[in-house]
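For this depiction, one protein chain was excluded, whereas all remaining protein chains were kept in their positions.
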Amino acid sequence: MMSFARYIARGELARALDDMARGRVAYAPRREGDAVVFRPRAEGEEPLLARATVPPKGVIFPQSERLFAFIREKDPNDPGRTTVRLDSTVDIEPALIFGGRPCDARGFHIFDRVYLNGPYRDPYYAARREATVVVTLACTKAGSTCFCHWTGCGPADATGSDILLTPVGGGDEGGFVAMAVTERGCAVLEQANLPEADAARMDAAQAVHAATQAALDAQSPAPDLSATPARLLERFSDADFWRDMSDKCLSCGACTYLCPTCYCFNITDENDGGDGMRGRRLRSWDNCMSSLFTREASGHNPRMGKALRLRNRVGHKFSYYPQLHEGVVSCNGCGRCITGCPVSVDIREMVVRATQANEETPNA
Amino acid sequence: MPDAITPQAGVHATTLGTGFTDNPYLPDVATVLETVQETPAIKTLRVRIDDPARMESFRFNPGQVGQLSLFGVGESTFVINSPPTRMDYLQFSIMRAGEVTAALHGLKPGDKVGVRAPLGNWFPYEDMRGKDIVFVGGGIGMAPLRTLLLYMLDNRADYGNITLLYGARTPTDMAFRDDVQEWLGRSDMQTTLTVDQAPEDWPHRAGLIPHVLLDLAPSNANSVAVLCGPPIMIKFTVEALKKLHFADEQIYTTLERRMKCGIGICGRCNIGTKYVCVDGPVFTYAELKDLPNEL
Partner (left out) sequence: MPVLKGKELRVVGFLCNWCSYGGADTAGVGRFSQPTDLRIIRVPCSGRVDPMFVVKALLGGADGVLVSGCHPRDCHYSQGNFYARRRLETLKTFLPALGIDPDRFQYTWVSASEGQRWKNVVSTFVEKVHQLGHAPRIEEAAPYLPLAEKGDTLPAPLRPLAWPAAGTLTASLEQLREKIRAALPELDCVIGWQQGFDALHATPLFMRKPEDVDKLTWGPLNVHNLATYLPQFKNRKVGVVVKGCDSRSVIELLQEKLVEPDNVRVFGMACEGVVDVERVRKAMEPAEGAACTDVAPAAVAVEGDGLAFEGDTPVRLKLADVVAEKCRTCDTPVPLLGDVVEGNASAPAGPGPDAPPSLEALDAMTPEQRRGFWRAQMDRCLRCYACRNACPMCVCRDHCIAESRDPHWTTQEGNVREKLQFQVIHALHLAGRCTECGECQRACPVNIPVLALKQWMNRSVLTLFDYRAGVDVNAVPPLLAFAVEEKNIKEHGL
């Protein structure tokens, strides 16, 4: 695709967003209490540029959704019999996500590999993914828990986005260089009738990318994680290691629900009334830190205890997923699991310690 | 299907199609034809998918599983234990354990269930042609063996000696009685039954499966062993087979895990990189040894 870049002056942003989102529900960060969450944006609303507390994954992968409804009907000829009809129609609105960061957008790429390109295609996810344009804001600062540059992501990574916005210049003089990443992004950007980003601004955007990258490198140089998948497997039976790592873990689901890449779910049935004649099968977010995630009806649980559950969480992101997906790590280094954890469990520490040579634990 | 759902700007609702080929979460509605109370804890359901064309075209391989659901209660995974050679109905045998299995036990002929099948891999019955087959089943573990065994009996000439060792805790815990009676009477297979605690009038073996297996001492030459049962039985039966010089690659078993989607997405049934729902449930012992120890 030809390079396609436009310039949005700071004061033009709300208007440009209105135009880009024409015919779509636009989701943008909004402050609610002491959290920033993605909410449908009103036309003309000045968007918040702060990074959201919760990533926008729920727009495409809702916290809970109906897979289908079941409707039982009494057989008119034999009232003792009922038939069942299933209704799997789903309303999906064309949407646009504005203001996610590269780590958020890359989350959708991590989903895509499983939900679109696995042995089965997930039609619910696929429909929402296809209906949603992702307009991402490149980062200009390195938060203390940011480690995107360890994971193959980065402050200007465009993976998973349709359009990447880079803030350039400061104050009222400033604006955004908007680069289309996909054909769809091109079309959407075209709707906004914006001037082309000139060479100076393109250079400024490149400089912002490089500066943020440098700030991240200075804060925490990326360790070599190439041996991590194998090392995590070697550590698999190292009970002391996983006990030490999980001691303080409360085994809640904050880390997984804040994670832009955590894609696990549960399926449950609910009845609409007491008579069982109507109800729904739901698909809802689930998390591997919950005991119920793997507890079998017999009571047996292959991941009894938080140490084994945390082992799977770290193992999945840094060992199993990369082994199945050409080395791609299913963690984008957004750091939300660290900041959002009530007791500050730090996945960076776990990964680094697991990766370190195992001399100290010959029993591993 | 994906082409049809690309929304146009300004269009505010789009609708997903129905039908299993498009939507792997949408079950086929099926009707219970018959139920059999196998043991106090195990009940067998024989079901037919309501859509005749769908039932007509239904194909599966021995060892594949299905998600059986009761609408309003939930889904659980069970092996299709009837063989692909007998397509009058699909048979599932259910051990009562939790909410869904308890509700399935309450079903009567005529009741409706949901079926998502076939899912998962299967026993490599084609590679097993010409070989001697040793079946070792414990308790409800007989179910996955039944489909393969019946398939082989229906294609008897393709296979060598067939040995079955079926064990349960007590005679009342023994499922598939009619089948077992027939197998005992067949001259083209050797059937041995054993129970942990035998009453006085029990005409068969008593003792734990691995001990009886060592006694039977099947030959490893040009053989495969197919095991299914509780984890502790698998562990000791594998040890017994090792004593009988079976190689890891000659031993097949099936794994169980809590499953939801059954299609490798929902994320809970993995053991390391393997998802039991799509990479299993059938594994050779050689494959199992390569997996992280998380059973």
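Order of writing sets the chain letters: A and B. Residues in each chain are counted from 1.
Convention: a residue touches a chain if its C-beta (ideal position, glycine included) is under 8 Å from a C-beta of that chain, and two chains touch if they have at least 3 such contacts.
Computed from a predicted structure; not experimentally measured.
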- Task: Would you indicate which residue among A:Thr140, A:Gln191 or A:Gln213 is in contact with the undisplayed chain?
- Result: A:Thr140
- Note on the structure: In the whole complex, of A:Leu49, A:Ala69, A:Ala222 or A:Ala239, the residue touching the missing chain would be A:Leu49
- Note on the structure: chain A positions in touch with the non-displayed chain are 32-37, 49-51, 53-54, 62-64, 139-146, 167, 244, 247-248, 250-254, 256-258, 266, 268, 270, 282, 284-285, 287, 290-292, 295, 335-336, 338-346, 348-349
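The definition used in the following text is that only the chains that are shown with their structure count from here on.
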- Message: Please output the residues of chain A touching chain B within their complex, sorted ascending.
- Response: 22-24, 67-68, 70, 72, 81-86, 88-94, 114-115, 118-124, 126-127, 130-131, 233, 236-237, 263-271, 276, 279, 281, 283, 286, 288, 293-298, 302-303, 308, 312, 315-316, 319-320, 323-324
- Which chain B residues qualify as touching chain A in the complex? 1-2, 5-18, 22-27, 29, 69-76, 97-101, 110, 112, 114, 256-258, 260-261, 263-273, 278, 292-295
